[in-house]
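Of the protein chains in this complex, one is absent; all others appear in place.
For subunit A:
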Amino acid sequence: MEDGKNANPLILNPSDLPTRRRRASARQDHSALDVSLAYPAPSFSNDPFARSSSPSSIEESDSDAEDEPIDTQEIYDLIATMSDPEHPITLGSLAVVSLPDIAITPTIPSRPASNLQTVTVLITPTIQHCSLATVIGLGVRVRLEESLPPRFRVDVRIKEGTHSTADEVNKQLADKERVAAALWNPTLQSFIKKMLETCE
């Protein structure tokens, strides 16, 4: 362990990770089994002659009426499938990122009309002196910056009390210029590329 690697981390089961619950408004799906017993739609219901220019069947389940704002679960889904640089295991399974440690807040609270928002992600390294905490932080930062619209500010930090040199790492992660400089480093680039390969 002296090299700052954790060879035997705790792993969460995929079915225990937070996921988006089935929407209540989703079509009536009471199926308890994977087999579909639903009786076939009547043969006469398929009528291409009767459709309007935007088909009603698509319209009902798929309209813009319901707004789906970006929420913490969505942020989680973006980063939880990234893999740890030293294990072929996702950050979600390793609990490096977790849903309660993600927050979305208005960037300028005094101006409610502004749509600028800040995403804060707290990272929990698998061990106190994890040598790769900075790399993981950078990876998460890169993933979020390329995946979120420009009105979002990204703030990635080490969770308090989980890392021996948290302050130093945080300083590096918060420093735009140091982040940009680090991303020019080819070794880091390949590390981050590898982390992002498993993104779903």
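The criterion applied here is as follows: contacts are C-beta pairs under 8 Å (C-beta built on N, C-alpha and C of every residue); 3 or more make two chains touch, one makes a residue touch a chain; residues count from 1.
Quick note on the criterion: contacts and distances are computed from a predicted model.
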Inset, instruction - Could you check which of "Heat shock 70 kDa protein 8", "RecA family profile 1 domain-containing protein", "Nicolin 1" or "MMS19 nucleotide excision repair protein" matches the UniProt name for the chain that's left out? - result: "MMS19 nucleotide excision repair protein"
Inset, instruction - Check the options A:89, A:104, A:174 or A:188 and report the residue that touches the missing chain. - result: A:89
Inset, instruction - Would you write out the residues of subunit A that touch the absent chain, in ascending order? - result: 7-13, 15-16, 21-22, 28, 30-35, 37-40, 42-44, 46-51, 53-55, 58-59, 62-64, 67-68, 70, 74, 78, 87-89, 146-151, 193, 196, 199
